[in-house]
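First up is the structure itself, then whatever we jot down about it.
As you look at this complex, bear in mind that one protein chain is not there, while each of the others sits in place.
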């Protein structure tokens, strides 16, 4: 594995470019990590004594990148310890789960998951055995031993990683107890909540009415119509903001932002409360609410993030058996040009709005997102998302976005991960990819070395802070 | 031309990567050829005395890659000897056809056709004259002389090419007489049929009712309604399987897999028998039948191949005058995510199904196909198809598919060709492209040299065998 951790990894082999990439990278490799969007559980950091669990807890059971690949090659999710929705039996022997993973680690050759895990083992754990079936048990032993040490507790790792700020993602109905505990603990680590109201805004969410009840309880507003719904959301936004939140986050299957009249919105909302939604209600209401969320962001200054274009829970069998977020969300083609127009025509020229867009449809980088972000003052483009948080994904993003929008209309990097331990590896991939891309520009005399150095700093540190108003 | 046949052809010029590519390639260059999908006429191999005809028969008249380009630049199809549907007069002097081709061979600069033909002439015929108008007649003489030799008969070439297995593509109504003759001849070459029922499944096929009659005759089932249609198809599948078939193949303009009720299917089928189809019948029936074909594959184990997204016979004048497959099929954007969902929700988790997907819409590689194949156990991705069976097509495929799906959810390579003689050149392009891509991963320390060697073997040999259950 040693050869994989070359200090020149991911750089172009051409010597001129490689030397420049090395130089670019050296300037940014040790900058603090700005993590404005992710899914780390605040619980891990709220409790000083929290641990990361077993190697299977750490790298397999919660990671849909990992188990989706193993599942695609015929392994049962149960055999990987993924919990069933009905509480049915799954593998509990974490050594066996680990063995299965190591037996099939070759599946991850050439994938970001392969890169991250290889990097994590070597860089964080100083473990250099190749991940193979034969090495599975010794690897488990070494990992388990380290994970038991105090320096592998999440807070110590947070400090070791030099995380300057980490934003979690939290339901509108989350009381933010862990965040409150975190603040109360006096620990210096900066961990902020993010307001994600999907489960109350998207009427077709499983358990939507229960979510509305929770929203009433938490906001102190009795939500019984559209007016009180809006009021409750504004209440929660204010609470999140008071708890340090700088942003909101929104999912939507399609991009549509057409506002309804208040009357129409109320009619749809009340139908949903009565459990009588029409087939088109959910889509129309989400479209309307994205428009409304832009209005609220314009007013309260929370940065609005939009992650559209995923058909969630594509595989019904997996959804029924294991629930959501099990690696079965599949992207769709998206029309940002028409879909965002109503919102942008009202708020896109307003300097108070900051709207950060993500995509799973790379064809929109050059065709729609860069042209939009290179014009509307409210827009910034988020980094390559999900399947595209990868070396090729980054290269395509740079090549297709920057010529039209420049780097200053992008939002730098965020790791968007549930896997706390993978944060440094993910940032390192971005830093190396950025360094290598800039080296290519310098080597071809497209930007000067001086400019490239500034750009490297912005891409890996400055832009993320400014985009999320974290300065 | 000599410079074009450098042993380093198609490799990146950067010395580190090139040296690695050379090494990767050396390990796979001489592996046997696995050809699980193609359009070689079984007639050529059924008869030991069959020949490949004249140079024009070999390289021009049947090759739509060739004559489409010549046509696009103003040459008449008739002047290239392409037969007319009405039997009208076309050029019969093959030397003249050859001259016209050589006069315009410059049009193929930078195209796969240019690469294949250059390779074929040099590697198979040991002919090194550049293809130009001035050299046309000497080239014709040299080629004709060789083509007359016994070692240029198809069976000898099959052996020389080291073809381990070659699958043809055969209509559901094909009696497979050539395949029977082949088996009876005692020749050791492994040539298998593939079941392609498009002409009976797609109601809008020209001559559909005649095809149904033929289906009745061959299956021994009197097809007069949907039930007997299904029965006849199952009968033919069983026959193909008995004749060695391992797979089926399906075209469809759009990807839709929504099943009808048996009653609805019957109503549509009977309308078609009466010649009274409604405008939407064909699309709905094809959608239903793709679902049904997945069911049958789940039951009989034949690997299902789906090649969608081509608007066939775009140019009506060419279709009327020359018929189908004349280079005028033009791709469309395709929605696999929604279109395959009904099928995948019923059969996608079933280990008995193997569904291999092809595309002419490269935007779906990263957005839809790799995410689907990296999750559903039934899926594998076929290699770049048709216009994308090219160096850049392969590079984009590797770069967009592997990070999400890995290489083990792909089906390796197949040549998909009518041009028997081009088989080795096409595999060689894939082997070199694979070697070069892997060299890039090694040079950037993304995979180890050891892993890359295994990957090269799989990509050029192992995966195709396993994907098509040829082991």
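Labels A and B are assigned to the chains in the order they are written; within every chain, residues are numbered from 1.
We take it that contacts are C-beta pairs under 8 Å (C-beta built on N, C-alpha and C of every residue); 3 or more make two chains touch, one makes a residue touch a chain.
Source: prediction; values computed, not measured.
A.B. asks: Can you work out which residue in B:331, B:348 or B:462 touches the chain that's missing from view?
C.D. replies: Answering carefully, the residue with contact to the hidden chain is B:331.
A.B. asks: Pick from B:91, B:198, B:362 or B:458: which residue touches the chain that isn't shown?
C.D. replies: Of all options in B:91, B:198, B:362 or B:458, contact with the hidden chain holds for B:362.
A.B. asks: Touching the absent chain in the whole complex: find that residue among B:42, B:55, B:81 or B:112.
C.D. replies: Reading the full complex, the residue touching the unseen chain is B:112.
A.B. asks: Which of these, A:97, A:443 or A:467, touches the one chain of the complex that we don't see?
C.D. replies: In the complete complex, the chain left out is touched by residue A:443.
A.B. asks: Could you pull out which residues of subunit B are in touch with the chain that's been left out?
C.D. replies: Counting only subunit B, the missing chain is touched by 1, 3-6, 8-14, 68-69, 71-74, 106-112, 114-115, 130, 311, 314-318, 327-328, 330-333, 360-363, 387-388, 390-393.
A.B. asks: Touching the missing chain, which residues of subunit A?
C.D. replies: 14, 16-17, 333, 335, 337-338, 341, 344-345, 348-349, 351, 363, 366-368, 370-377, 379, 399-400, 402-409, 440-441, 443-449, 451, 454-455
Rule of thumb we're sticking to: only the chains that are shown with their structure count from here on.
A.B. asks: Express in whole angstrom the distance between the two chain centres, defined as the mean CA positions of subunit A and subunit B.
C.D. replies: Roughly 40 Å separates the two chain centres.
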